[in-house]
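All protein chains of the complex are present and in place, except for one that has been dropped.
Per-chain numbering from 1; labels A, B, C and D assigned in written order.
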Amino acid sequence: MKQPLDSAKEVANAAGDAISKTASIFTSKLIGISKGVFSPIATVNEIVKKPAPGTAPGIGHYLDKVDLDLPVRITSIDYGTDFFNQTEFETVDAAMNAPKKEGQKARWINVDGLNPKFVDQVCRHYGVHTLSAEDVLNTYQRPKMEVFDDHILIIVRQIHVQEKKLKNEQISFFLFKDTLISFQEEPGDVFGPVRKRLENPKGRFRNYQADYLFYSLIDCIVDHLFPLLESYGIALEELEEEISHHPVPSCQQRLFSMKRDLALQRRTLWPLREMIDGLYRDESGLIDESLKTFYRDVQDHTMQVIDLLETYRETASGLNDLYQSSVGNKMNEIMKVLTIMASFFIPITFVAGVYGMNFEYIPELGWHYSYYVFLGICLTVSSALAIYFWRKGWIGGDK
Amino acid sequence: MKQPLDSAKEVANAAGDAISKTASIFTSKLIGISKGVFSPIATVNEIVKKPAPGTAPGIGHYLDKVDLDLPVRITSIDYGTDFFNQTEFETVDAAMNAPKKEGQKARWINVDGLNPKFVDQVCRHYGVHTLSAEDVLNTYQRPKMEVFDDHILIIVRQIHVQEKKLKNEQISFFLFKDTLISFQEEPGDVFGPVRKRLENPKGRFRNYQADYLFYSLIDCIVDHLFPLLESYGIALEELEEEISHHPVPSCQQRLFSMKRDLALQRRTLWPLREMIDGLYRDESGLIDESLKTFYRDVQDHTMQVIDLLETYRETASGLNDLYQSSVGNKMNEIMKVLTIMASFFIPITFVAGVYGMNFEYIPELGWHYSYYVFLGICLTVSSALAIYFWRKGWIGGDK
Amino acid sequence: MKQPLDSAKEVANAAGDAISKTASIFTSKLIGISKGVFSPIATVNEIVKKPAPGTAPGIGHYLDKVDLDLPVRITSIDYGTDFFNQTEFETVDAAMNAPKKEGQKARWINVDGLNPKFVDQVCRHYGVHTLSAEDVLNTYQRPKMEVFDDHILIIVRQIHVQEKKLKNEQISFFLFKDTLISFQEEPGDVFGPVRKRLENPKGRFRNYQADYLFYSLIDCIVDHLFPLLESYGIALEELEEEISHHPVPSCQQRLFSMKRDLALQRRTLWPLREMIDGLYRDESGLIDESLKTFYRDVQDHTMQVIDLLETYRETASGLNDLYQSSVGNKMNEIMKVLTIMASFFIPITFVAGVYGMNFEYIPELGWHYSYYVFLGICLTVSSALAIYFWRKGWIGGDK
Amino acid sequence: MKQPLDSAKEVANAAGDAISKTASIFTSKLIGISKGVFSPIATVNEIVKKPAPGTAPGIGHYLDKVDLDLPVRITSIDYGTDFFNQTEFETVDAAMNAPKKEGQKARWINVDGLNPKFVDQVCRHYGVHTLSAEDVLNTYQRPKMEVFDDHILIIVRQIHVQEKKLKNEQISFFLFKDTLISFQEEPGDVFGPVRKRLENPKGRFRNYQADYLFYSLIDCIVDHLFPLLESYGIALEELEEEISHHPVPSCQQRLFSMKRDLALQRRTLWPLREMIDGLYRDESGLIDESLKTFYRDVQDHTMQVIDLLETYRETASGLNDLYQSSVGNKMNEIMKVLTIMASFFIPITFVAGVYGMNFEYIPELGWHYSYYVFLGICLTVSSALAIYFWRKGWIGGDK
Partner (left out) sequence: MKQPLDSAKEVANAAGDAISKTASIFTSKLIGISKGVFSPIATVNEIVKKPAPGTAPGIGHYLDKVDLDLPVRITSIDYGTDFFNQTEFETVDAAMNAPKKEGQKARWINVDGLNPKFVDQVCRHYGVHTLSAEDVLNTYQRPKMEVFDDHILIIVRQIHVQEKKLKNEQISFFLFKDTLISFQEEPGDVFGPVRKRLENPKGRFRNYQADYLFYSLIDCIVDHLFPLLESYGIALEELEEEISHHPVPSCQQRLFSMKRDLALQRRTLWPLREMIDGLYRDESGLIDESLKTFYRDVQDHTMQVIDLLETYRETASGLNDLYQSSVGNKMNEIMKVLTIMASFFIPITFVAGVYGMNFEYIPELGWHYSYYVFLGICLTVSSALAIYFWRKGWIGGDK
């Protein structure tokens, strides 16, 4: 096992760092309200943009417009019960046309990089709808599943931490009976452990077909949401700590960022759940009945993630109340100090003022002990006030 | 491609300008609570108004009452796989009765301007229900779809930026098997790219019938919502910036306008979504099964728009909390200054007052170093208070 | 057309007046929490009250208890394609038994005033259920529809402005195949235009049966909700104006009344919508299939009213936030004035106090230019504070 | 009619008193969070308690444990079209086994007091499920209906005012074809009028069977909710009055109690509604089809009660806003007074301090008219400030 438990923890910590420190930058990118970005959740793909409204549907205009020499990495994995071949190809056509071995269970073609040319090749080879191809290229889709005659198109978002940075990438799958084609935006993904298990000649994995492979990948993606959510949890805990003991205005701002983040994640998670429900109930025959238990398991995990998220949303909203009332309490404390200071000195300052008057006839002025009597009065007034404030709980009582 | 990507950005910016600067005017018009306007979302059509309650249903009374010489522009487009004709007509009757070519795929009659006379001609020619005709003329409908025997009536709102002004216009479509009739309130629409694609002899467009044409127009309208939503996003981002760094009372007011705007848009978008769901599930036979994938794509785009909108609504509500607590924080800061100022000087002012008294016998008065001792006391008291405040974090700690 | 568009505007203005000026009285009546009124929405009918709990169901006990000589006005309208008769009758029995003409399309018997005796006559003549009769007499029903074998009972509320006063009246309809019987609480209704159209020998109206007549009346009632909602809109706009520019405590109170009003209207509108849905889906055969398009039109109007209402509710809730933060801003402004005044004078008052002390030895006292130096210090301190406050934006910056 | 309309009003007033004066006691009892009470809505039944977790289901353990000599009152009413017998029995067995008369329509056995022994007798006699028996004895059930082969179990709560105290009692009904058995916690109920109507030989009541009798009782219970809700309305109106004109902290507390009360009632009313829906749709054959109209009527009443309740909840929430902003307004007023007082006197006090200084050379001191000039300055400064505050609307404008 090369990916030990500790690494999961590290991932969580790194993600927590990423979120708590750069929340507002992160979210403003996520929400996509910076100039020129149309979609709520999109890593800005510099090459392929949402086409102008009114453009012909399908990928035709991409083929005309975009430089088709974009570098991509095409990896094809063939496996059967007793073999495992991983090959790199130059074109998707080559990968698709490669001869199949006897006893081959499934072929998984993974494409890193969204080159319209290669998407088009898949379309022409398998008769995939041109709109499906466009969805693959437009990297701002809601998680969704579309069932066609001989394949299913599934689009999800893969959120993971790579080189200390949060990556939020769209992955599209075409699931055929014996082939799985996946398109990723960039190299680097969360599927390492799955590849490891495929290589392992002893595992049961190689006895299954493309539908099980696909389940393994989806499961992998969903399980990677736990460390992410975990890091939100950590950030919330820190916020709670800070709001409870040292509420500063920046708390409110971070809380706002956090709430926006959670709202955004929620928008991706609910369609994800619907999509997985769709897979579980799928009747296209592409997913074997015996695997439904596995898909139900992914469903369960998604619900756990959503439960966590909703709990965090409620917690964040509670923290807002906590902060609001901490502001009020702080104000009360400030006002108490002012009121106490003013109340102690204002009356006796007046008395001092009285005997500072220059009236010719003020009887007390000439009396020898006046000064001491005056000091006595000051003391009495102050003591009376002190008792009054103490009774009200403004001094001593509750700090 | 005459409508490059940059123009989309420009549109977004212009819309953002329009919204953030004139939000309250815009919204007060949108909400229709200015005198004499009945509907929540209506560009005030000066000619055709909602009839008084109790008036006979249908368009009969429009024909009696309204000046029927209203100028309109009637354009008819006939196309087949190998031809494309665009003609202007004087009357709708003429347009409808024009002979059809062999191999003609569809005819699209577009009417700019709501002249009851021409709507009536369509009614009589095709047997359209008089209430449908009335809906076309009353420009305050919710987006909706009504299925009849041989046609579908679809009413949507087209929101776009024209000459730096936001236009919110009602468009009604009558979709027949081989004919599409559209009524717009004014000249100028978002369908330019569709017309371009029709003119292009190489595109696949001309192989399709009226149902595909209709899909292209609806797709165009939905895609134009993205720049609009985008501009709300930009305005929200500016508001966040301002509330975070320089919250002024006008922020709250703009936020209020923004929230009202978003609430209004929401009221149009949800019925729009329902309508498109209806088209997708349509069983009238007017929309070919093979096109359902296209309608599902529009559905997806609508859901993306709604997701964006709901996210913005949550963000706006979070900004409200942010503003409220920034008001509280500002108050705290003001009070801190007052409290610090008052606390520093009130005690020592009292001491100064004491030695300003005119009692004949105050022993300290005659002592040579009294003045310096007094200054020392002032310094001590002030220092003690300074330490107290510093410990509380009122000075230095968090500015 | 005797009821021009202007009158609709007048109605809206009058209603607006009525609402904004007398909101709290209006609402406290509406909500029915004044002593002795049981129902949320009831014009206090002085004669017929909700019976005590445990009374036998049906109208039996009304017949025993209530003075049956209550004045009512019974009008019967018979019409066919080529005739129109309006007659007043002494009793409902007489109206129901009047002979029918050949070619008669429908008979509409309208009863103004809820005399149990006449309701009972309808019961006995047509076999109407005694509970239906009781519902007619108890003027606090939710809008509802009940389908029986040969008739439908529909109860709605008619809200209109009569002689500058808002009237909220219950109307009950019994719709038979060829007869429509309506019971109103008082003379005066919104059906004038319908009667006009019936009288018009040229209109198509007389070709239709009772189901179309009933549609026309319901349509009339729903359309009268627009001016009412409009007047809420105007009142909200005025409130917004006031809260934005001159927020006084009474705003909050009017807002509270407004929100309660809107909540109440909402309670009537949603069941109204359900009821009209019921009519649209009705399968009793009493409403002709060909009229369903008309009922769908009423449905649409109801949804528009509800949309408006929900938008107003959200607006009112936004105004609440606006008011709350305007209160906070006002406080901030007050505190700023206090803090600035105090901060300017407190330090220099202390200095003045110092040199008012009577110590024998204060070196500065004897120096000739002391006074001018003192004035210079005052100026310097004040300027420094002025700059500090200006930098904080408390003076000059944002007023 | 022995129960005139006035008594209903009296009941409402008494209940209003009970609620507004003792809200917090009442609610803390209702909510059942006082020590040792498990259920949210329970009159503390001192004899029969919720059994410990893990106890065997059914009433077996009650029979072992509880003193079975608890006094109960068993009344049996037999009636037919032409007779009415009310008898008291010692045991339920005796009541159940009493011979039936010819032409007997129904038998109603009412048991006041929950003695497990008698519940057990019913079980054994009619084959009632032991869990039903347990539900009868555990007095903290949600309103519910359970359909068995030959009977229906219905559990509701009867809320009424008895001897100026609010009673909230559980009633369980076993409805058989010809027998109705009801168990109440204590003597005293709201069924007086029903019994009166049964005694009346002229009424139609005696022609009906047990299902109509049961309807009458349920109707009676639902109708008794109106005065209760009414009294909440009155209490809310008083609160509104007080919050508008003289907001004191205790308002907020009473509002809190009120909201908790309403939340609790809501928890009972929604299941009640579901239960009555169940009765309306019942298909067991125990409720005659011809009576369904009556059950629909009860349904309507329940919805009216729920509408009232929901309106009150919204009103209470609006009152909360009203109170919050009244606290803010009060603060503003206090601060205005302070700021005005301080601003008027702080500057001129400084001037006075200046001329109280003991500098040897202050030129103005020796000038003859200095004093009058000083007074003039004071007047000018004060006037200027007065104009400033008046312009801001702090004095005079809106008091």
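Note that a residue touches a chain if its C-beta (ideal position, glycine included) is under 8 Å from a C-beta of that chain, and two chains touch if they have at least 3 such contacts.
Since the model is a prediction, treat every value here as computed from it, not as a measurement.
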{"item": "Identified contact with the non-displayed chain, of A:Ala94, A:Ile346, A:Val373 or A:Ile387", "value": "A:Ile346"}
{"item": "Contact residue for the chain not shown (choose from A:Asp93, A:Asp112, A:Glu199 or A:Asp223)", "value": "A:Asp223"}
{"item": "Touching residues (missing chain, whole complex) on chain D", "value": "28, 31-36, 38-40, 49-50, 52-57, 61, 65, 129, 131, 135, 140-142, 144, 146, 246, 248-249, 252-253, 256, 259-260, 263-264, 267, 320, 323-324, 327-328, 330-331, 334-335, 337-338, 341-342, 345-346, 348-349, 352-353, 355-358, 362, 364-371, 374"}
{"item": "Interface with the unshown chain - residue positions in chain A", "value": "1, 3-5, 7-9, 12-13, 190-194, 197, 203-205, 216, 219-220, 223-224, 226-227, 230, 233-234, 236-237, 240, 244, 293-294, 296-297, 300, 303-304, 307-308, 310-311, 314-315, 318-319, 321-322, 324-326, 328-329, 331-332, 335-336, 338-339, 342-343, 346-347, 349-350, 353-354, 356-363, 392-394, 398"}
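Methods note: only the chains that are shown with their structure count from here on.
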{"item": "Reaching chain D from chain A through chains that touch each other, fewest steps", "value": "3"}
{"item": "Any chain that touches chain D and chain B", "value": "C"}
{"item": "Taking each chain's C-alpha mean as its centre, the one farthest from chain C", "value": "A"}
{"item": "Relative orientation of copies chain A and chain B, as a Cα rotation angle in degrees, nearest 5", "value": "70"}
{"item": "Interface composition of copies chain C and chain D: same or different, split at half", "value": "different"}
{"item": "Centroid distance [mean C-alpha coordinates] between chain C and chain B, Å", "value": "27"}
{"item": "Euclidean distance of C-alpha centroids - chain A vs chain C, Å", "value": "44"}
{"item": "Residue list for chain A, restricted to those that touch at least two other chains", "value": "356"}
{"item": "Contact graph of the chains (line, ring, star, complete, other)", "value": "line"}
{"item": "Which pairs of chains touch, using the document's own definition", "value": "A-B, B-C, C-D"}
